[in-house]
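Okay, here's the structure, questions in a sec.
A single protein chain has been omitted from the complex, and every remaining protein chain is retained in its original position.
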Amino acid sequence: MSTRVAPAFAAGPTDAAGGLDPAARSGYADHPPRMGFFTDTSVCIGCKACEVACKEWNKVPEDGLELTGMSYDNTGSLSASTWRHVAFIEQIVRAGDSRWLMSSDVCKHCTEAACLDVCPTGALMRSEFGTVVIQDDVCNGCGYCVSACPFGVVGRRETDGGAHKCTLCYDRIGDGLTPACAKACPTESIQFGPLDELRERAQGRLRELHDAGTPQARLYGEDPADGVGGAGAFFLLLDEPEVYGLPPDPVVTTRDLPRMWRHVATAAAALAAAALLSGLGQRS
Amino acid sequence: MVPPAEFTSYYGRPVIKEVVWGVPDVPGYLFLGGLAGASSLLAASAELTGRHELARTAKTAAVGAISLSALALVQDLGRPARFINMLRVFKPTSPMSIGSWLLTAYGPAAGVAAASALTGRVPRIGRAATAAAAMVGPGVASYTAALLADTAVPAWHDAHRELPYLFVSSAATAAGGLGLALVRPEHAGPARNLAVAGASAELVARNLLIRRVRRAGTVEAYQSGRAGHLMAAAEVLGVSGLSIAATLGRNRVAAALAGTALVASSALTRFGVFYAGRISARDPKYTVVPQRDRLRRQDQAESPADAGLPAAGLVGQHGLLQCLG
Amino acid sequence: MSDRAWIGWPVYRQLTGDDKLARGKATRSAVTDRLEPRIKNVDRVAKSVCPYCAVGCGQNVYVSNEKVIQIEGDPDSPVSRGRLCPKGSASLQLTTGDAREYKVKYRRAYGTDWEDLDLDKAMDMIADRVIESRRRGWQQEVDGKKTRRTLGFASLGGATLDNEENYLLKKLFTALGAVQVENQARI
Partner (left out) sequence: MAEAHPVGFQWVMEAKKRGAKIIHVDPRFTRTSAHADVHVPIRAGADIAFVGGIINYVLTNEKYFRDYMLAYTNAATILTDEYADTEDLDGVFSGLDRERRVYEWDSWRYESDAVRPAAGERSPDLTGAQLLQVRRSGRGEAQGSGGAKAEPRPHTDPTLQHPRCVLQILKRHFARYTPQVVAEVAGVPEQLLRQVCELVTENSGPDRTTAFVYSLGWTQHTVGVQYIRTAAILQALLGNMGRPGGGIMALRGHASIQGSTDIPTLFDMLPGYLPMPHQYGNDNLDAYIAAETVEKGFWANTRDYMVSLLKAYWGDAATQDNDFCYGYLPRLTGSHSTYETVLEQLNGRCTGYFLLGQNPAVGSANARMQRLGMASLDWLVVRDFSLIESATWWQNGPEIETGELRTEEIKTEVFFLPAAAHTEKDGSFTNTQRMLQWHHTAVEPAGDSRSDLWFMFHLGRRIRQKLAEAGRGASAPPEGVASADEWNRPVLDLTWDYPVRGPLDEPAAEVVLAEINGWSSDGTPLSSYTQLNADGSTACGCWIYCGVYAGGVNQAARRKPGTEQNWVANEWGWAWPANRRVLYNRASADPDGRPWSQRKALVWWDAGQGKWTGHDVPDFIADRPPDYRPAEDATGVEAISGTDAFIMQADGKAWLFAPAGLVDGPLPAHYEPQESPFVNLLYGQQHNPVREIITHRDNRYQPSGAEPGSDVFPYVTTTYRLTEHHTAGGMSRFLPYLAELQPAFFCEVSPELAAERGLEHAGWATIVTARSAIEARVLVTERMRPLQVGGRVVHQVGLPWHWGPNGLTTGDAANELVHLSLDPNVHIQEDKAMACDIRAGRRPRGPALRDLVREYQQRAGITAQTGTEE
């Protein structure tokens, strides 16, 4: 992935790990360390405390009472009314080690956040912690962010027309509190903290698991050189990302935007030329 | 590249979110915006070359289309009353923001231009407005391509290079077609020219787009289901309209027929593209398979054992990106 | 547009500040700037314990204007270290949600629907019924041996109650001679 060149929009200050410093790039000259999540799915017990704690804190409404038949997951996916979603994947073998994977998904708080880039109102905003927050008082519900997010995180809520997603508990972390979901998580599957510390911790945990004979363990979203410049909320997974419903190689769409604009400009010019030229020629 | 039949997903759930934009609002908006933008250009061209009837019609079409499109846009917002928030910021990273500013500039210009043309009052201001609308018009007609492409929707993003061309040619087709249909043939020369040029370009652009998405692994989204039907119908109408316009375009009835077909073709193209995006967002294979392939290719490219292999073939899409992009 | 309003316009901030692309600082709304956790300036925090299961996780109950506005794990608890499972995390909804009933309801014998009843009246009626059932089910002796009890009324429940409540319950009902006092330990 190192072959990718960050285009002009993405250029700017970098952090210690060589990743981009999103807060600095968003006008916070002096800012606290970038905060994020390391979700270690290898210790998730699928209790969904994170889902409930998030809803209680953020007053997120109930999201439907439908039995999905997807193992113990009746939430289905992240949405406007589900900001943490616990996936359940049954991998049962009749001889050998059966697995029941559980994983709590959340907004990735991308370093290069497509949702934020495309938001026309500025409702989506980068905080001084480097997180990505929707300002509900600003959002006009255009729905652009919904289609821009490569992880399918943001949704638009039927009842209020606004787009919603995890705020990484901006109100809480601003006051030194732990986000509600991380605080509730019984097994510390969700770990909150300065991103660089989390990355280090995750590497340690990865080594531990590899040494303990779990070669399938891998980090997801932790690499600043990945398609979204590294996620502010990254994961330790025990299988391929798509098994959990995550895109295997997401790329922020705005990486290609300069090129898009160039083509748009060329096309527009061509249209102008064609139109003007259309007037030429004999009149009948 | 043909996606392998087997791929893993989470219970077949989409990876990215479904497009929340409504039908007909948003595809209609795409079409009307194109129609408006190109009409303003056509109007300017007609005015410059003294075809006032055509100019007047095109201006009227522009203001009508843009008003409708703005309505569609506002209606599609989750919180329409907050439309004005579009002007809180100016974001080059957001085609919708750019579009909003473009519309803000364009709408009044097109309005004044049309009003002046229809009432015959303040002709100088009318001319200035016509010029202004014509200057902003290409932007209005083309930015929507970026609007769709600048998303995680595979069928749209994969087509980000071709979409602008498809959309402007489609806009030209629509504007030209409308002129052709509404204005007496003897006054409709530029419209006919524009329609023919647009429809031809559209054919080429569509083909290029299909080639691109075939390589990218999302072609099925354009060729199956409702999108497939719409795209096919657009093509049939476009080719018919084009042939009629090019051959019998000076016949009033034929012109009307051709014009209508071309307008419809343009609209269907937008709807087709829109649906292709929806389909590709709904089915995880459009997200997972191409990304998997990309990773596989990267792995192979990076793995020392494969280092000797010719990169272009393997790096595939990525390599092509570099060449074409 | 007044000067201040103009300065409040994000485009202006965007053009004049460091956040040229309006991704962060420039686009903050006034609401965002005022944001605070709602538990910050509460009137008090009551120390509590999760009401669901016997793990006994610690809870902090945040009170503002005589309303419970949030319930969270108590990080000090050596049992739970601040964590709560989904049920514990739903305690706020349990205690303040729509499912709570706040009025006495009464269904008369053979009645087809609930009726309203004054709490005081209800207590009085219940006391009368206890006395009557106690009498009717009284067994001074069984098989010639003293039992001094009543089978006329019974009670069930206790595992969700406080020790103090169970204590009074057992004390009162035992004194009344009731032996059919049971709770979830049986099941």
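When the chains are written out, they are named A, B and C in that same order, and each has its own residue count from 1.
By definition in this document, a residue touches a chain if its C-beta (ideal position, glycine included) is under 8 Å from a C-beta of that chain, and two chains touch if they have at least 3 such contacts.
For clarity, every value in this text was computed on a predicted model and none was experimentally measured.
> Need the list of shown chains touched by the one chain that isn't shown.
Spelled out, the missing chain touches these shown chains: A, C.
> Where does chain A touch the missing chain, residue by residue?
43, 45-49, 51-52, 55-56, 61-69, 71-72, 74-75, 90, 92, 94, 98-102, 186-188
> Could you pull out which residues of chain C are in touch with the chain that's been left out?
Residue positions of chain C that touch the missing chain: 44, 46-59, 61, 63, 66-68, 71, 74-81, 83-91, 93-95, 97, 99-110, 112-114, 117, 119, 122-131, 133, 135-138, 140-143, 145-172, 174-187.
Simple rule for what comes next: only the chains that are shown with their structure count from here on.
> If I rank B-C and A-C by number of C-beta contact pairs, which comes first?
Between A-C and B-C, contacts are more numerous in A-C.
> Taking each chain's centre as the mean of its CA atoms, how far is chain B from chain C in angstrom?
57
> With chain centres defined as C-alpha means, what is the inter-centre distance between chain A and chain C in Å?
That pair's centroid distance is 35 Å.
> Which positions in chain C touch two or more other chains at once?
In chain C, residues 10, 21-23, 26-27 touch at least two other chains, as defined above.
> Which residue numbers or ranges of chain B touch two or more of the other chains?
88-89, 91-93
> Enumerate the contact residues on chain B facing chain C in the complex.
By the definition above, chain B touches chain C via 87-93.
> Residues of chain A touching chain C in their complex?
Per the stated touch rule, the residues are 9, 22-23, 25-29, 47-49, 51-53, 56-57, 116-117, 122-123, 125-128, 133, 135-138, 170-172, 174-175, 177, 180, 183-186.
> Over in the complex, which chain C residues touch chain B? Could you list them?
Those residues of chain C that touch chain B are 9-11, 14, 21-23, 26-27.
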